[in-house]
Every structure is written in C-alpha cells, then in structure tokens.
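Coming up: chain A.
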Amino acid sequence: MTIWWSSWADFWAMGGHAFFVWMSYGALLVAVVVEVVLLQARRKRALAAIEEERELEAEN
Partner candidate 1 sequence: MIANAQAGTPVAGSFAGGFSWAMARDLRLAWRHPDEAVLTVAFFALVASLFPLGIGAEPQLLTRIGPGVIWVGALLAAFLALPGLFAADYADGSLEQMTLSPHPALGWAAGKIAAHWIVSGLPLTLLSPLIGLQYGLAPDTLAVQALSLAIGTPVLSLLGGACAALALGARGGGMLLALLALPLFVPVLIFGAGASEAQATGLSATPHLSLLGAALIAALVGLPAAIGMAVRIAVD
Partner candidate 2 sequence: MNWFYFSSPSTFYTLAGRLAPWFFILAAALAAWGLYLGLLVAPTDAQQGAVYRVIFIHVPTAWMSMFLYFVMACYCGLTLVFNTRLSAMMARAIAPTGAMFTFIALWTGAFWGRPTWGTYWVWDARLTSELVLLFLYSGYIALSNAFEDPRRGDRAAALLALIGVVNLPIIYFSVQWWNTLHQGSSVSFKGTSMHVTMLTGMLVMSAAAWMYAIGATLVRVRSVILERERRAQWVRDAGAA
C-alpha cells in the first residue's frame, strides 16, 4: 500500500483540484459534525422536558 503522493504539499494541492475535493470532503465533515451536535442538543432538550414534567408533577 504505497502512498500515491510524493509530499504532503502535493496531497493538499490535489493536482490543482484542491478546492473541489476539499469542499466536498469538508461538506461531509461539517454535515456529520452538525448532525452529531444536533443529536446531542435534541437529547438534552428531551431530558430537560422530562425534568420539567417531573417538577410540575411534584408540585401538585
């Protein structure tokens, strides 16, 4: 499994197509990060709602 690129600089340059390649891979990375963050936020909101419900219940 030899590495195709001779240097890291070549790798980042992507033979002149750097913009298109990294805009694509970057988009996937952003999408995954955003989704994971949203998932955590949704979980927190759900747990908070339960907590609220429990306090409401505890009062009356």
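Keep this in mind: a contact is a pair of C-beta atoms (placed from the backbone, for glycine too) under 8 Å apart; a residue touches a chain by one contact, two chains touch by 3 or more; residues count from 1.
How were these candidates chosen? In short, all candidates are chains of the complex that A comes from, given by their letters.
Note that the coordinates shown come from a computational prediction; the quantities given were computed from them, not determined experimentally.
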In-complex contact partner of chain A, selected from candidates 1 or 2: 2
Chain A residues touching candidate 2 - in the complex, by the definition given at the top: 1-5, 11, 14-17, 20-21, 23-25, 27-28, 31-32, 35-36, 39, 42-43, 45-47, 49-51, 53-54
